[in-house]
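Let's look at chain A:
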Amino acid sequence: MIDLVLALLSGAVGGLIIAFMPQCGSRLRNVVALSSSAAGAIFSWRVAGAVLAGRTIRIAGTNGGLAWSLHPDPLGVVFALIASTLWLFAAVYSFGYMAGEERQRTYYTYFLLALSVTLGVAFSGNLVSLYLFYELLTLVTYPLVIHERTEEAMKAGTKYIVYSLSGAGAILIAIVITYSLTGNLDFGGGALLADVSPGPGLGWALALFVAGFGVKAAVIPLHRWLPQAMVAPTPISALLHAVAVVYSGVYGILRVVYSVFGHELIGQLGFSHILPWIAAFTILVGVIIATQQDVLKRRLAYHTISQLSYILLGAFTLHPWGLAGAILHMISYSTLKVTLFFGAGIIAKQTGKVNVSEMSGVGRQLPGTLTAFGIASLGMIGMMPLNTFWSKYYLMKGSVAWGKSPLALVLIVSGIINAFCFIPTVVTAFTGEMRQPVANKERDARLMLVPTLLLAGIALLIGLCPGLVWPGVDAVINRFF
Partner candidate 1 sequence: MTATIISNLPVFVVIAPLFVAFVLSTFARRIRLVESLVIAVLALGVLGAGYLASLVLMQNGIPITYSMGGWPAPWGIELVAGSLSAFFLLLVSGVSLPVALFTVANMTHEVGGSVRTTRFYVLYLLLAGALAGMAVTNDLFNVFVLVEVATLSCCGLVSACKHPRAAEAAFNYLILATLGSALILGGIGFLYIITGHLNMGFASMELCRIWQDYPHVVWIAGGFLLVGFGVKSALFPLHVWLPDAHSTAPSPASAILSGLAVKGYMICFIKVLYNVFGATLIQEFALDRILSLLGMVAIIAGSLFAVAQDELKRRLAFSTVAQVGYVFLGLGQVNVCSLTGTLFHIASHAVIKSGLFLAAGAIIAATGKTRISEMAGIGGRMPITMAAFTIGSLGMVGIPLFSGFIGKWHLLSGSLTAGSTLAPLVIVIGSVLAAAYLFPIIRTAYFEQAQATDGQDPGAPQRIALILLAAGVVILGVAPGPFLELASRAAVELLAIK
Partner candidate 2 sequence: MKTLLDKLIINYPYFAAVILFLIGAFTVLTRSNLFKKLIGINIMESAIFLMFIAAGNIRGGAVPILCQSNPEALYINPVPSALMLTGIVVSVSVTAFALALIIRLYQSYGTTDARRIAEMKREVT
């Protein structure tokens, strides 16, 4: 119980300390940021340990006829673990990346607040709390998106907030529909709507939920904010726009499918049979668009769009294996994508190069970075020694077992396009001619490089021994099936 509260508060407290600390030095600020994200991670791990061991942790209350509740279940703690662990890495990376930047105080304040809110999303035990933290996440991350304060950044921020709030509006309607059907919004028991007979109201609710959370999950017609939000500093792009924020959308959809509707009911709604194809469409189109982008971060952004739909695909298969794939992909993809973003950030900082076409030869200047980048690229394809293989494997298995083998083919095709997307970059980075002189050689990149390499290592380790993360996956499956 106390762990849960501490996990939730650690980020917020750190953020507020930084916000109200009078003109502190960067060293002190870094210490606060590191310790509060470390605290968030540690307490999340403790919560996770307790939850996976089968204990119930629940804090709940009612507020004006609306119950709120914090009640982490396996799915929630998996998300919380991913987020809080990666936050730690991103914090360390930020120390290197943000050194010498303007507006660091604002940056770290919101960076840490976002940790709390993300954990809130993960731990929320009913739809109202989920909605609350989902909305707050938008607001807290907005200042991070517009951190550069350029016109482009402001535009991106506006787009981000408009998309997110519209999505949240759709979710609100859907929540109210759910509430009017059942009068209960708690995730604690079985699926909320399990006893409701299928009808048009349910179809609307599902459509609104998916559309609402789909905004943050960047499902294709609703994805436009994501590539533009990449004007944010790299740690933010890495953490928020590849993991925390977009995962809150994905997590929401997983919740909706398994906790609100339940896989049995949702299978009876005709609409649910269209959903995996939307995900498949997003997977393919996203990655194809990604291959055509020249700006590396934009490429990564479109690639994110594609990869997020892997998770959704797994969720929509309504099969234990598909769900296992989705959870595994949440874990694996986040490590790899953060690695990729970190790599892109280091390249941009150290050489000033942001375009793929300029990157020939940077591998010789930054071998460690590009090695990590290369490993992550291979992972994105779904090659064996990396953790994404397992997620892909279970995703495919889920779709085959569900009787939709073409979806497995979609994953294969997407894998090969992924190869086209990143491999040439890495190869030319190592083998190509260096076209321009190096911009910024003196900067000490160790603070950035160490988390990057560590993450790549973790990805490899999980790939070799998926048993490391399997208890979490297993618990999630047992929770819902």
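Note that a residue touches a chain if its C-beta (ideal position, glycine included) is under 8 Å from a C-beta of that chain, and two chains touch if they have at least 3 such contacts; residues count from 1.
Selection rule, in plain terms: all candidates are chains of the complex that A comes from, given by their letters.
Note that the coordinates shown come from a computational prediction; the quantities given were computed from them, not determined experimentally.
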item: Numbered candidate touching chain A, per complex, among 1 or 2; value: 1
item: Chain A residues within the candidate 1 interface of the complex; value: 63-66, 128, 131-132, 135-136, 139, 143, 146, 149, 154, 157-158, 161-162, 165-166, 169-170, 172-173, 176-177, 179-180, 204
